[in-house]
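What you see is the complex with one protein chain gone and the rest in place.
The letters A, B and C name the chains in turn, as written, and every chain counts its residues from 1.
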Amino acid sequence: MILNQILFYFFALLAIGSAILMVTRRNIVHSAVFLISTLLATAGIFLQLQAEFLFVVQIILYVGGIMVLFVFVIMLVNLDVALRQIQFNRQKYVAAVLAVVLTAQVFFALWVVRGDPNLTKSADKMPVRNTEAIGDAIFQHYMLPFEIASVLLLVAMIGAVVMAKRRV
Amino acid sequence: MTNGPTTEITTTVLGADEIILNMGPQHPSTHGVLRVKLKLDGERVVDSECIIGYLHRGVEKIAEHRSYQQFAPYVDRMDYVAAVSNGLGYCEAVEKLLGTEAPPRAKVVRTILTELQRIASHLLWLGTHALDIGALTPVFYCFREREEILKIFEKYCGARLTTHAFRIGGLQYETYDGFEEDVKRFCNDFEHRVDEYETLLTENRIWVGRTKGVGIITAADAIALGVTGPVLRGSGVKWDLRKAMPYAAYDQYEFDIPTRPTGDTYDRYIVRMEEMRQSRRICLQAIENIPSGPILGKVGKVLKPPPGEVYHSIEAPKGELGYYIVSDGTTQPYRVRVRPPSFINLQAFRKMAEGALVADVVAIIGTIDIVLGEVDR
Amino acid sequence: MIPTEAYLILSLALFTIGVVGVLTRRNVIIVLMSIELILNAVNINLVAFSRHFGSVDGQVFAIFIITDAAAEAAIGLGIILAFFRNRETVLADEMDMLKW
Partner (left out) sequence: MGHLIPSSIAPYVLPVVYAVVIVAVLPLLAGYIVLLERKVMADMQARLGPMRVGPHGLLQPIADAVKLLLKEDIIPANADKLMFWMAPLVSVTMALLAYAALPIGPAFQIADLNVGLLFILGISSLGIYGIVLGGWASNSHYSLLGALRSAAQLVSYETAAGLGLVSALLLAGSLSMKEIVQAQYDQGTWFIFSVPVGFFIYMVGSIAETNRAPFDLPEAESELVAGYMTEYSGFRWSLYFLAEYANMIIVAGIATTLFLGGWLRPFARWHDHFPGTSLEFFDVIPSLVFLAAAAYCFYLAPKQPVQIQKIVMAAFGAACLLLAGAMAAALFASPAVMAGIHGAFWFMAKVVAYLYGFLWFRFTFPRYRFDQLMRLGWRFLIPLALVNVIDVGIAIILRQELGWSPFWAMLLMTLVTLGVAMWLASEGAKPATTLQPADTEI
């Protein structure tokens, strides 16, 4: 499927390119826009992986919810002086070393399992009705984690309200 | 809107400090060239200051270099949406100075026209006030009825806005044929029209939510600040110069002075709506029997009032409109001082806006019913 | 058919960029956004393996991670707002007091 490959490489390059731009831009709003672009590209990858429900969740929750919150806060705290400040600290060597180590680790893992037929072939027995399958999984096998996640959200909500309130 | 409003924000939006927000003098809802400087804490108004004078034309100074008759058209340009009332105040003040009075017929016609003008002024207020709060439709209904009134004015004296309808000593023009019918027709239609506005607004939840409890001023504060007119009556003070010190022909007619207890924007709205009904009632009574007789009393072509001073005030649509005229015995007044109702009422703005939200400021400016031509003179 | 390795490498790239962002930027908001990027990289892995093994469990976990990301963003941004209100800064290395 050539179309599939084109889609994957397009979204992958878009994601990586935007991610690099996000980390390097001075202007924080531009950073946020590039992160949004990365997230949308990831959503595209999900679609290409036939995870339709996750694709929509990614768009509605991540891009339409979390990132709106980010942009909102950025605009509230966006100081003009911030643009003139130094945007990077002096940890770039630490970061470079860590990046190299991480990369090496993953490539080592891939090298160890090279030639394993399990890696290259992939299951084609994905459930056709993705949304229903996820619903079944959440509400049957993962009921407890789901409830815990909802408690987590409640805690986060209360915490955010307390934190963002004016000084009492 | 290229000449748009300017904002100065001294600190960051989220800083704990206050923000200074500058509304106007070019702003869609300051009703002219009023500039309001708001000190905000978030969206809450901590303090405010009205900066006026952008429309100052020195009307009072001009009066000192014009004869008494020559100055009469100038007063129309102060409260230009209620020119007839301004003219009435000035003419009666000069008549008082001269020691004459207008003939009975002139008085009645003056009363009718002034009451029509009050309706027109309140209609304009209602339309723009509703528009500020976001109701798009009432303004067109209001202008439809205001148009009828302006047509009567036009037929009577040829002008619609700055009418210069009266002359010192009475009237310049006899009423035109069909004047009575026109006024009667308007009054008959108008009864239902007021109900129509009320169905749109009075019980509308959003309207009530936007106006109830907004811009409260207590009776004591209102009196201390010298506030008059519907703003005072909305705070529960039953004070109307038409009853308290009757002028023109008001002592002959029956009407009520509507008041409301709390003094918020909603109460002032109700008071003005009721005043329109009362004005209609006065018009209907007056039009029934206009006495016959001359329309212009005996005043000379050259007016030379005896030296002295006089203060005469009338109940203009916006409140007490007073003229203080000092004569030195020549043909020109020595000094004319105008007590414009909106200028004095505007002083209540600071009190009303205290603790309000930014969105309420618009409603409060609207509810005071100011005309900058009158504030700045 | 795209091999699962390709997704792993994409995920690795995003993860590494995120790590570099967390370590090098001074602005706390960008640090938070980099963490979001890292979580996102994890999601790609999970979904890729979900397809690899033909089960939706990975996708369910991705949903949990998104939930977690939402909670984290809300709390993190709340802290940033509170901090900004007191100190007028959002730079990480100026957050050097234990108490204010």
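Annotations for the structure displayed:
By our rule, contacts are C-beta pairs under 8 Å (C-beta built on N, C-alpha and C of every residue); 3 or more make two chains touch, one makes a residue touch a chain.
Every value quoted in this text rests on a predicted model; they were computed, and no experiment measured them.
Taking the complete complex into account, the chain left out of view touches A, B. Contact with the chain not shown here comes from a single listed residue; of A:Ala15, A:Val63 or A:Ala160, that residue is A:Val63. Across B:Asp79, B:Glu115 or B:Asp132, the residue that sits in touch with the chain not pictured is B:Asp132. Only one residue from B:Ile257, B:Leu296 or B:Val358 touches the chain missing from this view: B:Val358. Touching residues on subunit B toward the chain that is not drawn are 1, 4-5, 7, 9, 13-14, 28-29, 42-44, 130-137, 140-141, 144, 200-201, 204, 206-207, 209-210, 212-214, 357-360, 362. Interface with the hidden chain, as seen from subunit A, comprises residues 27, 29-30, 33, 36, 52-53, 55-56, 59-60, 63-65, 68, 71-72, 75-76, 78, 129-131, 164-166.
FYI, only the chains that are shown with their structure count from here on.
In subunit A, the residues that touch at least two other chains are 76-77, 79, 167. For subunit C, residues touching at least two other chains, in rising order: 81, 84-85, 88. By the touch criterion given at the top, residues 1, 4-5, 8, 12, 15-16, 19-20, 22-23, 28, 31-32, 35, 38-39, 42, 45-46, 48-51, 53-54, 57-58, 61-62, 65-66, 69-70, 73-74, 76-77, 79, 82, 85-89, 91-92, 94-96, 98-99, 102-103, 106, 110, 119-120, 122-127, 130, 133-134, 137-138, 141-142, 145-146, 149, 152-153, 155-157, 159-164, 166-167 of subunit A touch subunit C in their complex. Touching subunit A in their complex are the following residues of subunit C: 1-10, 12-21, 23-27, 29-30, 32-34, 36-37, 40, 43-44, 47-48, 50-54, 56-57, 59-60, 62-64, 66-75, 77-82, 84-86, 88, 90-93.
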